[in-house]
Structures are given as structure tokens and as C-alpha cells.
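Dropping a structure here in C-alpha cells format, bear with me for questions.
The complex appears here without one of its protein chains, the remainder shown in place.
Right, chain A next:
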Amino acid sequence: MNTRGLRSQLKDSVPVTGMGQHIGAYGVQDTLRSGFSSVKNELLPSHALELSEKNFQLNQDKMNFSTLRNIQGLHAPLKLQMEYRAARQIQRLPFLQSSHLALDTLKGNDESISFEDILNDPAQSEMVGEPHIMVEYKLGLM
């Protein structure tokens, strides 16, 4: 799992994009949740863990694949990524809940429980994404 040190994590980690503002109702920025809009709010995370948690899964995958490449050669991560890509295509439209069963089985997430499964379950979220925009974004038409 997380066996490599912090320094090597930084080398292979995912680059940081800006912290998006929370858009509340009526398309206006949600001042109650995210505070007044300022450059500092856009660039800096609101909590020390926000960045590392947002990219945690991606960072883990990057680390694992680079370790695998160093040990077994380029073919190992390529084959695995091909399988992940195939399994990732088996899902419903983006605004509906898909179970990701094949992807979870490949990654081994079907045999572990963490805070992603307990807190903020997306199936129970109170807000539904805007269907048209989400599908357009997924298809790359935006």
C-alpha cells in the first residue's frame, strides 16, 4: 500500500490545479461555504489535507505503477492500465450512481473499507449534478 517515503511521493504526484469555487444556487459563488472570493482562496487549500486527499488515489496509482515498472519492466503497468481502462468504461451516465464493480475488483477495493465508503457516500448526496453539463464534460464537448 503506502510503502514509499514522502519525498518520492512528491516526485510522482499529480500536479495541482486551482481550488474551484463552490457554485451554490443560481450560479453565484457560495459565500457561506467558501468565504469571500479572493486570489488566496482560489490558490490555497482550505485544509492541510485537502490537496493530498483529493489526489490520493491518483498518487497511489502513480507510485504503484512506477514501482512495478522498475521491478518488472514496462509491460506490467501497461497491461494493468489497459485492464483498468476497460473496466472504467463499464458504468452508467456520469450523473447516475454506478457501482464500479469490475474496477473495484481489479484494484482490490472490494476487500477493504476506508473513509471513502463511510463518509459522504455519493449515493446519498443531497445535490444532483446537472445532467447535460456532466455528460458534455465527459464526452469532451465542453
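For this structure, a couple of remarks:
Just so it is clear, a residue touches a chain if its C-beta (ideal position, glycine included) is under 8 Å from a C-beta of that chain, and two chains touch if they have at least 3 such contacts; residues count from 1.
Throughout what follows, contacts and distances are computed from a predicted model.
The listed options are "LSM complex subunit LSM3", "Hemoglobin subunit alpha", "Ribosome biogenesis protein NSA2 homolog" or "Proteasome subunit beta", and the UniProt record of the chain not shown names that protein "Proteasome subunit beta".
The chain not displayed touches chain A at residues 1-2, 17, 20-23, 27, 32-35, 41, 45-50, 52-53, 56, 94-95, 111-122, 125, 127, 129-130, 133-134, 137-138, 142.
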